[in-house]
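Dropping a structure here in structure tokens format, bear with me for questions.
Entry: chain A
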Amino acid sequence: MESHEEKPIIYTMENKPIVTCAGDPALFAALYSALAQQLPREPMEWRRSYGRAPKMIHLEANFVQFKEDLLPKEGNKALLTFPFLHIFWTDCCDTEVYKASVKEDMLRWQTTLKHHGSQDWLIVVVESDAKKKNKTNLLPRTSIMDKIRNDFCNKQSDRCVSLADPLKESSRSQESWSSFLTKLRTLLLMSFTKNLGRFEDDMRTMREKRTEPGWSFCDYFMVQEELAFVFEMLQQYEDALVQYDELDALFTQYVLNFGAGDAANWLGSFCQPVRSWNGLVLRRPIDMEKRELIQRSEASLLDLRSYLFSRQCTLLIFLQRPWEVTQRALELLHNCVQELRLLEVSVLQGALDCWVFLSCLEVLHRIEGCCDRAQLEANCSHTVGLWTYATEKLKCLGDLCGLVSKNGPNSEDLNRTVDLLAGLGAERPETANSLQSPYKKLKEALSSVETFEKHYLELSHAAMEMYTAIGRMRSARLVGKSLAEFYMRKGDPQSADGFLQDSLKSYVAEGWSLQVTHTRRQVAECQKLLGQTEDYLQTCALLASDANLTDEERKHFCQEILNHANQSSQTESQGESVDQKVALSMAAFAQLRELRFQPASPTVHVGAALQLELRLCSLMPVAVRLEQLAVSVHFSLEQPGQRGSSLSTPQRRIPAQCAAPGGVSPEGAVLFPAISPAGGGPLGAGMGGAGAGAPAALELYEIQDRSPSDNTLNTTGVVCKNVHLLLRRQDSATSLDTPSAGGSGGSVTSGGAAAVAMEDSSQMLKTRDVTLLPGNNSIPFTAPSQKPGTYTLRQLSAMVGQVQFVLPHIYPTVQYEVYSQEPQLTIEPLTDNLLAGLPQKVKFTIVTGHYTVKKGDALQLSNTDSMPILHTNSCTARIVSSTGELVGESALSIHSSEKVTSISLPPTLPYHTLDFQLDVLCHIPASPARLETERLTNGEVRHRPKSRTRYNSGMASVDQKVSIDCPWSIYSTLISLTFYIPFKAKHSLLSAGKRKYIQVCLQNVSDTNFRLMDPSLTQRQQNSSLELDSLNPKEQQLVHSKQSVFCLWEVKWASEPPACLQFSFVASFAPTEPADAEFKPYCYDFQLERVSTLYCLRAEIQPADGEPQCRTGTLCGLDVSITRLTEPTDSERDDEESTESEGLRTTKLMYEVVDNSSNWAVCGKSTGVVSMPVVASATHRVLMEVMPLFAGHLPFPSIKLLKYLPHNVTPVIPPDTDSCLENDNLSLLDKGLEDQSDTASLRSRGSIHSLGSSDQPLPPASRGLPMPRLEPFSPGQVFNCSQGRQVLVLPATDDHILEVNAT
Partner candidate 1 sequence: MTCLCFLCVSRDYDELSSIMAVCIAVIAKENYPLYIRSVPTQNELKFHYTVHTSLDVVEEKISSVGKALADQRELYLGLLYPTEDYKVYGYVTNSKVKFVIVVDSSNTSLRDNEIRSMFRKLHNSFTDVMCNPFYIPGDPIQSKAFDSMVSAMMVQAC
Partner candidate 2 sequence: MSRQSNRTSDSKKMNSELFTLTYGALVTQLCKDYENDEEVNKQLDKMGYNIGVRLIEDFLARSSVGRCHDFRETADVIAKVAFKMYLGVTPSVTNWSPAGDEFSLILESNPLVDFVELPDNHNNLVYSSLLCGVLRGSLEMVQMAVDVRFAQDTLRGDNVTEIRMKFIKRIEENLPAGDE
């Protein structure tokens, strides 16, 4: 295809589809320009084959003179040179001329076209009036057209158009002109569609053959590219691009298949070794050299790829898609590298790097060429990839050519460099004169160490800036790291440090342990070079404890620390440079896991032994020997008065302590949160590999300050309890960077943590020569406890030679209390109540506190005879230490004189407890004053309404005061013990006619059961005439708790007994448990008065006359007879007022009939006064009427008999009159009132009134005015025979309701 060679110009962008013109050249020439410019005016819709979307396109054409050789020969696939349309121009208008010449030409033209099989032709007949002028013999113009049509376009009449003289401005010409243009366009497009369609079909068929042997990719490439060109020519860049992409994909696929094993023979050319690597060329629209290489199938893979990409690039830029270029570029470069590997193409080492490097920069330049700054900056994200890629590649080249090593490149490096440069060939013309061409850059970079560094730094920084700009910090740091590595290799740790620290921080922050480890190692190296000993050792510690490293590595770093420690300690031993001390954070070295107090309660008394066990988990790979392990303690004196009773306080304070999180557990252990420094920061504070992102949680507490006066809120706020933890992670080593002030002082705490622990380094827990094995170690300490106060553990520091590991804060706070305590004596009963009358055990407890019980110290108990201390030979004291274990026992010696009992105490150490038990006995007071004499009538005992306030649980109590002199104080302690009397006794006098019985009721009010033995009743003042014979069993009796025993005696007398008899009841009792308990006496004294019976009352109830039985509602007779039983005794004379009447001494009695149960209505007087003669068997009868209110067996109404003393006498008041007054009358009165409330009987109420009236005068009597007075008989003086008798009462006959009263 020579035409190419002679005019390669057609491969510029300016080419247009070719249209040939035959016929009259002059005519065409006249029209050419107008045509050329008017054709593209209007777009034309192009309908495409293969369902591709129709496009509007502006057609242009390149009109050329028709030559036969323009027509494509067989098999020529060139499209650009292909004439799409052939036009024959003529303006002849008379048949002669036509027949003569024009027809011939047309025929020839036609045949040539036919011969070349081209259908796309058009005949234009231009008619101009000018011509017509001089023509005389005119044929109608149409006839010419017709002729032509007939001759040539037999079927397609549209192939012939007439153009009415176009150079005229007439509307007619305009019209024909435009219609002509349209025709032209249509025909062009038809031709395109036809020819391109045919072309594509051919192309496809060609492609289908690609598996056949002879097939060549390059040829195919050329063909399809031709298509691409045409599309490009038609400005259909999309379609053009598609062509290239297809080629690209096709090729890629082939390479892959090749890699996968099927060798396409044509690939051979691409597998040839790479000889030139001068990067992409994107400045030319078409890189002819490479294209020809491809055409000659001599292109290497890189050539092909480069060419392909350059074309794609061009088109993309036409399409305004620069960023796609960069992206595709990156893919391309990666892809090429891969493909070369895949095809095992032999490449000079570093050649590819050069190629990639150049290409990256080329692309970047190209892009910069077609975008403005703003755009570029907005799209860093697209370009940065190329920048970094270039940077990496340059780095590789640097390494390869020995440009990074400290001492420049050696000879073979240089040779390599030369070879590489050789592969670049000469710089291309178009960049030759630009200063910053990639080519120049590369050459320069490889030329010398300095220039390399310059360019490398330039690139790296550019990349980093872009990354930072678009917020890809991680990527930026990665570049930074490689930069750091570069610096390190150049022996410039100073510059490296920053980058390393920066990235280390970020990795730590995000908890990527592997990176952390890796970076940290580099940091270590860097720090070592920089001689930052402290930091270096710190890093070493972290690395030594890093699980990601192998044991060897860890050992190595551990060794580094130890080496430093020893070396500097040696220098110190030589007496120089003492300030070698280095303080490091303990976090990386070992972790405090647990603190355990022994004894468990962290509150001890002064001088007590408090053990503190430290559980330390060493993270070092090897055993490390510590010269010293120390805990600095902060001591705060206890405020006076803070500790009231020192015994109770410990229990109170421990919880208070636990309030601090992770406080002392009941077992006395404080647990510390385990933190793994693996992913840890410079201090490894709270950085779990996983828990990384999350910092230690804030412990916030609300504080409210209220004014004491009116609880109003003054201020409120929030306190963070673990500030140090949180702050510590930020200012990594501040607490440690403090200059080793202690170096001079030499004290250990003053090492790193001087600032913190200075306040008192006197208080310290120390142990020397500890060896920490890897893993958990437990180290015991003895805590100081000389002074009372609060001891807070502040810092933990481990010392290895000159290196010292410090845990600046022990958190959660751990503290223990030391208190001092006064000695104390307490006495408490063993049983809940002490019982009087029996030996009881009492426990003496002495808490020695700070006092030491020396030999000979004794307790002096002042005796009271009511409570003797019983000597029990087996009385031993237990001595218990403060921690509660038994220290010793020793027998007590008790000496007692009549005044004091002294108990000599065994020697006892301070803060011990001494306890022993003693038996004491409290005698039951003979007749307790408060035991009241019971007044009683037959059987029933009347209680006074007064409540017995001094009774406690029904038991009478006796308080015993004991004063004790303790050896430790000059004051004697007064202790009172309360004893309870186990029994309560009651007596009563029972009468049967004249016979008398005494009953004593003994009630066991205690909780213990007793055995009771021989109860006896004796008269106190001896009166022989009186004899008591017991009706009680002889044997023992059991009295269970809350039970009572009754004892009975019959009283007999020969001669009249004295008015007042005094008895004392004695029984001996013993607790049922133990069986051998000895019996103790219980005695109860009481007295009885006027025991003998004076009067006998007898009542009878007769039914109404003629009635066999009483009936309800009918009156019955109540016949009361009072009989005097005894002669008056002289005792009677003085106390009983009697009147002489006709020689008969009488006494006035008042009777009273009361019915409590309102069974009876007493009709008429219910009370009356009778005068009785004072002689034996004198009888007085009273008759009255009562009416039964109910049917049934009704008890008799009760009848009382009282002495009636008329006013005219001034009576001698018997000792217990007041009692009798208040007792009987009132009780009688209010009994009446009670009845009144429930009885319906007016009468009975009336009777009360009458009684009341009779009572009226009483109070004045007490005032000494003469008034009649009532006086009761003392118990037993009146015997009521009909007591408790009943009478049958029948219901009234007419009663239809039967009322039965059950009483």
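As a working rule, contacts are C-beta pairs under 8 Å (C-beta built on N, C-alpha and C of every residue); 3 or more make two chains touch, one makes a residue touch a chain; residues count from 1.
Inclusion criterion for the candidates: all candidates are chains of the complex that A comes from, given by their letters.
Here the structure is a predicted model, which means the values were calculated and not measured.
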Which numbered candidate, 1 or 2, lies in contact with chain A within the complex? 1
What part of chain A is in contact with candidate 1 in the complex they form? 50, 207, 242, 245-246, 249-250, 253, 256-257, 259-261, 330-331, 333-334, 337-338, 341-342, 381, 385, 389, 467, 470-475, 478, 507, 510-512, 514-515, 518, 679, 689-694
